[in-house]
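One structure is given below, encoded as structure tokens.
For this depiction, one protein chain was excluded, whereas all remaining protein chains were kept in their positions.
On to chain A.
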Amino acid sequence: MAPPQPKAAAKPAAVPAGGVKKAKVGKPRNYDLGNGVVRFSKAKMFHKKAKYKFVGKKNPKAEKPKKPTVAVKQIGGEKNGGTRTVLLRRRKSFYPTQDKIVKRSHHLTFSKHVRRTRPNLTPGTVCILLAGRHAGKRVVLVAVLSSGLLLVTGPFAFNSCPLRRIPQRYVIGTSTKIDLGDFKLPAHLDDAYFKKNKKSTKRSVKRKQGEDIFATKKEKYVPSEQRKADQKLVDEAVVKAIGARTDKKQLRGYLKAAFGLRSSQYPHRLRF
């Protein structure tokens, strides 16, 4: 243990020789562990910082010299009082009647939320729909849209389920997958495309004069030519992918058949 000794002696000597001692700028010892939890509790930090030493003690506050807010000005002329006190800072000339709308940067809007899809829901998965007018049908997942909704298709010729959006909550993803290959969804099939056109489904239809006001007029949904073309395009790819399989006949029957539970079948015990 002989060699370390001179070293230890040399070190403290070197520091004062450096001359200027830097002011200690410490990093905060406490840090965020994530989820808003910090490493050291408030009580622990109280101890660490030795705040107990200062409890009940008060530093005498150094009084700041007050800055004058008004100035006294001399005014000429008679019967004027001679002086005026004038504010050094001008008063505001505009007082808004409404509060400003503050944009909160930390509040993400719903549309910006990160979407997480269940890992088994990949394009080509056969899904069982659990809600909506097509509930019980087995459909093919085509894509996951940016809103997090699943885009599914029957195909329409199999079970008359059209291209349709559905939340993943209302779907059971099965282990049966159809290899869609390099099928690419047309870019225009996005959330805006499937959004309900509220104007067209408006209930109150303006009536012409002389029309029976009690006659209820129902607007029937008619798919547009664009929709029909897109349906055809997507279904063609899906049907082709099914046709490429060796069990195509059975798979077709599978997609055409509806899902149902028999007695003593419990969905939480079944494999899908």
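Here is the rule we use: a residue touches a chain if its C-beta (ideal position, glycine included) is under 8 Å from a C-beta of that chain, and two chains touch if they have at least 3 such contacts; residues count from 1.
Simple rule for what comes next: contacts and distances are computed from a predicted model.
The chain not displayed here is annotated in its UniProt record as "Large ribosomal subunit protein eL14", chosen from "Trafficking protein particle complex subunit 2-like protein", "GTP-binding protein RAB5", "Large ribosomal subunit protein eL14" or "Translation initiation factor eIF2B subunit delta". Only one of the listed residues, A:T69, A:S111, A:S175 or A:T246, touches the absent chain: A:S175.
Annotation: of A:I128, A:L180 or A:A241, A:I128 touches the absent chain (contact as defined above).
Contact with the chain that does not appear here is found for just one residue of A:F40, A:Y170, A:F194 or A:F259, A:F259. Within chain A, the residues in touch with the undisplayed chain are 126, 128, 138, 172, 174-176, 250-251, 253-254, 257, 259, 269-272.
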